[in-house]
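These notes concern the structure reproduced below.
Up next is subunit A:
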Amino acid sequence: MSKMIEIRWHGRGGQGAKTAALLFADACLGAGMYIQAFPEYGPERTGAPVASYNRISGEPITIHSAVESPSVVVILDPTLIGAVDVMKGLPQDGVVLVNTNETTEEMGKKLGLNGQKLFVLDASTISKETIGRDIPNTPMLGALVGATGMVDFDSMIEDTEAKLKKKFRNKPEVIAGNVQAIRQAYETVKAQHA
Partner candidate 1 sequence: MSETKTETSLKGVKNLAALTGNEAVAQALRQINPDVIAAYPITPATEIVQIFSTYVSDGLVNTEFVAVESEHSAMSATIGASAAGARAMTATSSQGLALMWEMLYIASGLRRPIVMPVVNRALSSPINIHCDHSDTMGARDAGWLHIFSEDAQEAYDNTIQAIRISEHPDIQLPTMVTMDGFIISHGMEVVKMLDDDVVRDFVGTYKPDTYLLDVDKPVTMGGLDFTDFYFEHRRQLAEPMEAAPGVVKQIGEEYGKLTGRKFGLYEGYMLDDADYVMVLLGSTAGTAKTIIPELRAKGIKAGLLKLRMFRPFPYDEVAGLLAGRKAVAVMDRSDGLAGLGGPLFGEIRSALYEAKQRPPLADYVYGLGGRDCGPAQLMQVFEDMQKMAVTGAAANRVNYLGVRE
Partner candidate 2 sequence: MASLKELSKKPALFTGGHRACTGCSAPIVARMLFMAADTPLVVGSATGCLEVTTTLFPYTSWDTPFLHSAFENSAASISGVEAAYRSLKKQGKYDKDVRFVAFGGDGGTYDIGLQSLSGAMERGHRMLYICYNNEAYMNTGIQRSSATMFGADTTTTPVGREGRGKKQFEKDLTAILVAHGVPYVAQGSPSYWNDLITKMQKALNTDGPSFINVLAPCRLGWAFPPEDTIEMGRLAANTCAWPLYEVVDGQYKITYKPREKQPVSEYLKKQTKYRHMFRPGNEAMIEAYQAHVDEKWERLLKLAGEPVPDKA
């Protein structure tokens, strides 16, 4: 993968858009790729619309300006659609992933797709069933890999597990749930490939 991929994550403060970008970058590094992950900073607190970004490449990444036309957009919270221009800069051959219980058709209309490939999954329900809380960021990580195939899924899940073990060293029960959530989301999206 020598061409650089840019990803934009949309969420609300507290949903883990930043963490997802960081975890994804870490997983991609584990797969031998160059990475960037950075959040968009403002005075926003919990609940406010936030964005974070990834750049992934097989070559060293030196660019340090904003991501303007990502090839992938990941939407953690469907209520942002309409409130935030989530499709901004996404080219026609771009990919969009949405955490929603709506169908691809319904969501496609809402987003006003213009050729972009859409994947939908109910990451909130997955996370409630596996982790016990509505934190859609980790399942969306699995969905992203399922949609783009940017990294090998097995190595990615291994890497994320290691990272979660570090982060939740006092709450080991959270880890299994997260791993399950990522796997389930991955499978869901994988099945949507035409």
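On the choice of candidates, all candidates are chains of the complex that A comes from, given by their letters.
Operating definition for what follows: contacts are C-beta pairs under 8 Å (C-beta built on N, C-alpha and C of every residue); 3 or more make two chains touch, one makes a residue touch a chain; residues count from 1.
Predicted model only: the values in this text are computed from it and were never measured.
Which member of 1 or 2 touches subunit A in this complex comes down to candidate 1. Listed in rising order, the residues of subunit A touching candidate 1 in the complex are 1-3, 5, 21-22, 25-26, 29, 31-39, 41, 58-66, 68, 148-152.
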